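With one protein chain withheld, the remaining protein chains of the complex are depicted in position.
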């Protein structure tokens, strides 16, 4: 199948190669011309230097995969793309769009006669390249038209038509919420290990935990890999960035009235890690000093 | 190797079979005679109706694996067993003993000349039967004497000499703390799914998440399996029992000054699940009524 | 001063009496005619059966206090009220509006030439009647025009011009977030007391804690009062409703990147209290059964 790929970053670039390996014809576009140049050097891959060129190179019912940052960029690309499309052309948003945005976009595209699928894509760069996990929301007929794509780029049993439009991004968002919790769980465990008197080899512990234990998981495999490169993680600081999906999961839980303490705390410890000192800590320290005369640390 | 197995419950029974499959001679004992009878019906497995019989049937430097409930039962079995042993016989505590208890027992046995290994055993019943994950603490020479046992009963790369006595149970304890957090993470995610307007097939979601996603894991595989048997878990109540290791991990974290919010909350939500109503809830409801005249639900 | 009061519920009714006691002329309106009838029975209080009547009875630069439920009702009342107002008439929103809504309303009214103050009002019904705590956001000149009102209805030192428009509702929102945390703190403490083996008199404990201790507070006084009426709170269930401000505080914290674990958990335990059983609990119970054969409670 002929597929337009907009956004050739870490994920899009790998997905395009993955698609090509499965016999699809990929025409890639990126806002960065140099990336496009790099892209088309690959055997059997085509590039487009503009959205116009991209849409012109696609024939018949177009299928265009967006792999760009969620939010304003996704919206902006769609706004430019839609006027170039014909009725029933298909946009697949493979990025991490907030599902509530996706619902609005689906409606808006529907009114214009453009078909749409929202695809949550998991598995990291390795997955994008060699077999991802894809969760797809959208109308049955549109999904059916594209099913082979998802089947090809995913590992066995690794794609699912989750249901109505928006459900793909919704399921992916919750996946990331779980991911936050799992990562924080592993991280807390290793911090307990690190503070103990036992002289443990973290890489070996991660290795044994990844083989046969209840907590064996890809994240534990990656934990082993990280420790294999830097035995005590001395080279990096514990700054835990976050890019939205954990927050959205929490906000969604708040709207639905679901208690999600672990997801909430996983996110909050990330926020906390971005602060070198905290105003809340100052307040508590000041209060202890006021009522009990407890010493404070001067800044 | 000849191995005595004390405790033929879910874990010990399976471990014994696993050992036998690998060519070891197992002599099993259980406080419940009927279990012993059942046990010895298996081809190539021997039984003992008392600790005396067990120790008499073992020749040379004895290796005795304890697979009994942690705490007073483990202590009681050891107290009865030790007088029947010779110098340098080896006790392996394969159960979920608290590592601080283990440290005391190691010292006590050391003074009596009995060798000791603490083995944290993970992987559930399936692991015990077909390939477990084992984390072993103890002196190098004692470990070396028994290493083949651990290698045989574990999956590839699934055993580790974690270090000094107590470290096996310590690492297993932390493993279980992580397990609590991972399970709660998954559980929270599915509750968010369940409250959404999307009509999701939980088994299929668990299936897709277990194939290629960042959160693929044995626990996700088991989640799929659980939903395959009961699509909405209608048949069970959400009572989350806990058996100690999560609490010990948290207590250890408190002693070490390690913030472990996710492990803490995973345990606390289990506690909360055991209550049908809460005194704390009554207090908050009463306070809202006092200051704001907000209605309360009468009991 | 002449003041129109729209909304004669628990808070508005008491505030109107409070205003009257301080020599203000109050004209009250409520969507419920019977409430208006009841209202005007009070000596020195006037009523209006419609917004038109209300605005006609107010002379000069009108000051109208809205004390209606936040959200769509507040918006709807404003939409009906504004066409009846003159330039520089003043609307005071004394309810619990979300400060982001308040910011939009301020802008919208500004464009129409209507002045506006947002007033967070704390202290419960007793405070409304006998001396409240008021936090007022708005332009300096508008605040100055109304300052005497806030001074009169508040306790000594109990009113503050917090700053720019929206800041009154913002500060009140955060106040409620703190309130959630304080209430949950007290509640958890009493649940620990209730599970201990000591046979404690909760009312007496609350009483002693309210006199001289570090945690003496109005909430502790109310705790004593609640226990004085129902020694073990046997008559009420622990259903903890929430009405928005705690959630908004948390959502704001998430937007600002502030870790607020205590406010988050206070809200989540409220959500949890509304569930008799949880889907998350079912998932954890099912998983424990899958890997360890642990028994589940059948529903």
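Order of writing sets the chain letters: A, B and C. Residues in each chain are counted from 1.
In this section, a residue touches a chain if its C-beta (ideal position, glycine included) is under 8 Å from a C-beta of that chain, and two chains touch if they have at least 3 such contacts.
All values reported here derive from a predicted model rather than from experimental measurement.
The chain not displayed here makes contact, within the full complex, with A, B, C.
When you scan A:10, A:49 or A:112 for touch with the missing chain, the hit is A:10.
Interface note for the absent chain: among C:8, C:174 or C:240, the touching residue is C:174. Only one residue from C:51, C:109 or C:269 touches the chain missing from this view: C:269. Considering the whole complex, the residue from A:188, A:210 or A:251 that touches the absent chain is A:188. The chain not displayed touches chain C at residues 122-124, 127, 131-135, 154-160, 162-164, 166-167, 170-171, 174-182, 184-186, 188-189, 191-193, 195-196, 198-200, 204-205, 207-220, 249, 252-253, 256-263, 265-266, 268-269. Mapped onto chain A, the footprint of the missing chain covers residues 10, 123-126, 183-184, 186-188, 190-191, 194-195, 218-219, 222-223, 225-226, 230, 233-241, 261, 265, 269-270, 272-273, 276-294, 296-299. Mapped onto chain B, the interface with the missing chain covers residues 214, 247, 250-251, 254, 257-261, 264-265, 267-269, 271-272, 274-275, 278, 280, 291.
Operating definition for what follows: only the chains that are shown with their structure count from here on.
Interchain contacts join each chain to each other chain, per the touch definition above. For the pair chain A and chain B, the distance between mean C-alpha positions equals 33 Å. The residues of chain A that reach two or more other chains are 214, 257-261, 265, 268-269, listed in rising order.
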